[in-house]
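One chain of protein is taken out of this complex; the other chains stay put.
And then chain A:
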């Protein structure tokens, strides 16, 4: 039920900034429906009236045929134009709304600490940004607009009938609204869980297919291919069961709406018969009422599909609301109070989402401007967490963290599907070509890139495909060099490189860093040797530290893996 509770807030967010367009779309939809109803009603009246007038030659001559005939043609044109306009405006408004939401969701995911569980699953995050966001469209396009149009039409039809007879209008309008909204609501209730299951089943089918194809060799050799095939087929069977339930709900709703429409029609017919018998109205008016009733039920049928699929949209609300509704306030790491420091951490306690124990406990650390520090310790000791805390990626639950503006070189060189220049300009959007070349030369990659036929405009594939491991690391380094910040955080900068390449990259880092402050997280001797001070991290705090030139420093360095 949480989705329903969050729905109003999500709907407000949906409408934000596009209210005018959204309202115009709904208005045009109502105009379309009304023109359609009026067209049929007026035609019925016209034919009946002309038939009766035609019986008497005298009235036939004075009967004004031109006004109603022109009105009928006008309504036909209005209806077509309004329908075209409605569809364009509503779809354009929907797409604009989703576009805004997508970008907003991306920004929310990009906040440090947000979506931590999803970060390891970029494929799932992509799904949130695409199909979940798309599922929100039905609130406007498939429910909101048709409901407004249909209810508007029902009310107008009711009002028109109440001019003929108060009770007729009072009976017919509300009947339409109750039946027309009630049946889709019923379908929504019946189909809600199934629509949710359908979305989950589709995702399961997708994942199991990927596993089946990519894991084929492993599955075949483990003798598990029949099991995997069975699992994928089960996902489709699950999907089929959900589909079936949804289809039953949709067909049932169609049946009920058909009967309700027929009941309304017959009701109006009988009421008109009574009124004609009493002499309250003439036959043309009765024909008008009848054809009005005939057309007024139709718009509600459009609600059926959206109603049946509401479970999918509510699932999207469930998944997106917590992220979308949280305020978009980027956390700002304050500057150290002490002018001489680059990093100032006092009593910081940090924990990862969902972890029982804090990963850093009441940690104190001060790093002077220009100092080069290596954080060492075994995997899982908290090196990377401390780096994240310094980078402002891991918020502290207690204590104080202040640093100069920093740039983080992550463990893996994450390069992107873009040109070489595009990858570099991520660090410094306004960098000139000369600056890019200077950075590439400093990173030792300039000659390699010059040798490429397209130079800086060379496109890289997914994850920097097309460069070797060493070239990729150098490109990441060049990108770091372009970042105009005084504090560099390097997380295992040469982890996957061969000795010679690693030595060259490290020498270039040392040279390019000049008077910048450097924090390196590492378990390799070659990287730690760059530092003026070694800090052993473990057990949520600092266990030991030593400055260059002291015996402790050499001890600690000797304890690291060669390379």
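The criterion applied here is as follows: a residue touches a chain if its C-beta (ideal position, glycine included) is under 8 Å from a C-beta of that chain, and two chains touch if they have at least 3 such contacts; residues count from 1.
Please note the rule applied: contacts and distances are computed from a predicted model.
Its record in UniProt calls the unshown chain "Thiol reductant ABC exporter subunit CydD", which is the match among "Protein translocase subunit SecD", "3-hydroxyacyl-[acyl-carrier-protein] dehydratase", "NADPH-dependent glutamate synthase" or "Thiol reductant ABC exporter subunit CydD". When the whole complex is considered, the residue among A:376, A:409 or A:456 that touches the unshown chain is A:409. Taking the complete complex into account, A:212 is the one of A:212, A:335, A:421 or A:529 that touches the chain left out. Only one residue from A:54, A:174, A:347 or A:559 touches the chain missing from this view: A:54.
Screening A:4, A:159, A:274 or A:362 against the full complex identifies A:274 as the residue touching the chain left out.
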